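Before any comments, here is the structure.
A single protein chain has been omitted from the complex, and every remaining protein chain is retained in its original position.
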């Protein structure tokens, strides 16, 4: 059950936890929270997506509670904000968005993979991969009383869905699992990054 | 375990998913979201209530992830917003509230039914039926950074509780299950609709 199709799935997940921990803590700094507030935001951003996925597929207790490396990676990410702090006002905002795109891609791929391991059908695996990728950010934004990025940004959930779908398709076509995952992750990351860069939009349906 | 007491439970659930999908997507249009944003809102509105119920009774993975007909119904509901779009400015607001009352009633009945199937005691079945009915709308409103209808509208959770209680009571009195469910659903729908129409209020306890 827990033998990954993709080698280094755990590594992918750990890097994602580090990045999301870092990003959540930075959101806490921006919101002028205290030390504990930004640790909480770091953990929430790093774990909620995976926890929702694990609850839905019945992987209980969730992996982030079973394996000490995940909390450690998220904590390290949140703590690294201290080191960035002296230079935080010179970090360009787009670099945060790129960090976020990277973590989104890593989590989406790892989530799809884990859902497949638990015998979910392909469409559900794509959905759960997307939820893994966007879930943490949604809860972080809700806690900060903001409308979540996933609803505001045009190509966000879309990038995750495309990346996860491509990965599932590549696995169906008997590509090597590591290749399929890499392909899905890169496409998700590229799509999200280009969307930030070029201000790509999906069609809006406005009443105004 | 999965043989329903009420015939056509699945049909009830599917119509509810269609209506909530439609309604969630309309909320997305009103909030000026993009295409993906309103699909997300449609899915969230249609599934969160049932997913919370399924997690609480241990029906994992939740039925909305196991059965392709549920996502399809919700998607069809969300997509039908396209067809309504040209006439959306002439749709009266009360018709949305009536749609919502219908979906609330269908989900409340189906949720009560499923909780009873999983051997929950009557009071818990009423509670879970209510959660099934109101849950999706709560999460939709939270994502839009609004105080949920269930807290603002006077007769909303109340209508679901009355309808679910009546259904459970009718089952205790050995009424035919289909009759009990119909009775509960109609009373919930009627109560909510009349409350909208007549601006019925529960007592307020204001400090102001």
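Chains: A and B, in written order; residue numbering restarts at 1 for each.
Quick note on the criterion: a residue touches a chain if its C-beta (ideal position, glycine included) is under 8 Å from a C-beta of that chain, and two chains touch if they have at least 3 such contacts.
The structure presented is a predicted model; accordingly, all values stated were derived computationally and were not measured.
By the touch rule set out above, subunit A reaches the unshown chain at residues 28-38, 40-41, 51, 55, 60-62, 65, 68, 71, 81, 85, 88-89, 142-145.
Within the complete assembly, residues 55-58, 120-121, 123-124, 127-128, 138, 142, 145-148, 150-152, 154-158, 201-208 of subunit B touch the chain that is not shown.
Here is the rule we use: only the chains that are shown with their structure count from here on.
Copies subunit A and subunit B of the same sequence differ in orientation by 120 degrees, per CA superposition (steps of 5). In terms of their C-alpha centroids, the spacing between subunit A and subunit B amounts to 30 Å.
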